[in-house]
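If you scroll down you'll find the structure; I have some questions about it.
Of the protein chains in this complex, all but one are displayed in their positions.
Presenting chain A:
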């Protein structure tokens, strides 16, 4: 059955012939032995980037090709599949989706859902909230999203490791950026794929964050022996610790700054204009993410920090 959106899209194309969005450019860069990174734009989700803002990894294994994330739309994921299979010369046999946010996994309809794996918590929250994310992506991206429908990953991750013909991938079940965040350690290259638990020179986003849990997860990642870190957004961190430390520094600053803003009597608009420390100057989209974070976090901080003042009426 045609979805309403597909029908609308089809009618519109007959009636007014909207300009078809340009195709995505998939440019994998080798970042280790048999592992490539496809960089997302360090920007908000916008028409000009087609929502291709999340970093993606392609891993060649003796058994076939593994994808880490599959991008925002069906069109993106198809282009990614083609580029990855050309690069490795083997079929894709596993796609991991790190968490629920649509810039990471909305395109999974390009694959057989049975090979798409996510944490059980991610699948559950996608089933509950995914349609809202899909609607939001269509509103923001228009034609880029054509044909993309919400599809759930068909494989719930129940093990701490998967082995593909001798290339072993460790799967870490964490949370904090969302209610279920997957990270992956490629034992061959030593690269840690952090998903959106780790941002790098791009301000972290908090729409579903639990900041306390996020800090716990970052400490676990930091303690885990690994080489470089491939963050969810921003450039590769070859040191393996800078991006984790920067993300932790940001969310700690953010929480303290917003708590102080509530205690000092600032409204949300004013809190969104708070000065950003100079050590974060190189982080892309910093002001944008501060203002989003105010929307996400401020009402709960007010409810926790402002005193009750009502006069209870005498019966």
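Methods note: a residue touches a chain if its C-beta (ideal position, glycine included) is under 8 Å from a C-beta of that chain, and two chains touch if they have at least 3 such contacts; residues count from 1.
Assume contacts and distances are computed from a predicted model.
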item	value
Complex member absent from the view - protein name from UniProt, among "Quinoprotein dehydrogenase-associated SoxYZ-like carrier", "FtsW/RodA/SpoVE family cell cycle protein", "XdhC/CoxI family protein" or "ABC-2 type transporter transmembrane domain-containing protein"	"Quinoprotein dehydrogenase-associated SoxYZ-like carrier"
Touch criterion as defined above, residue of A:63, A:171 or A:268 at the omitted chain	A:268
Chain not shown, touching residues in chain A	44, 135-136, 139, 207, 260, 263-270, 272-273, 287-288, 291-292, 294-296, 299, 302-303, 306-311, 313
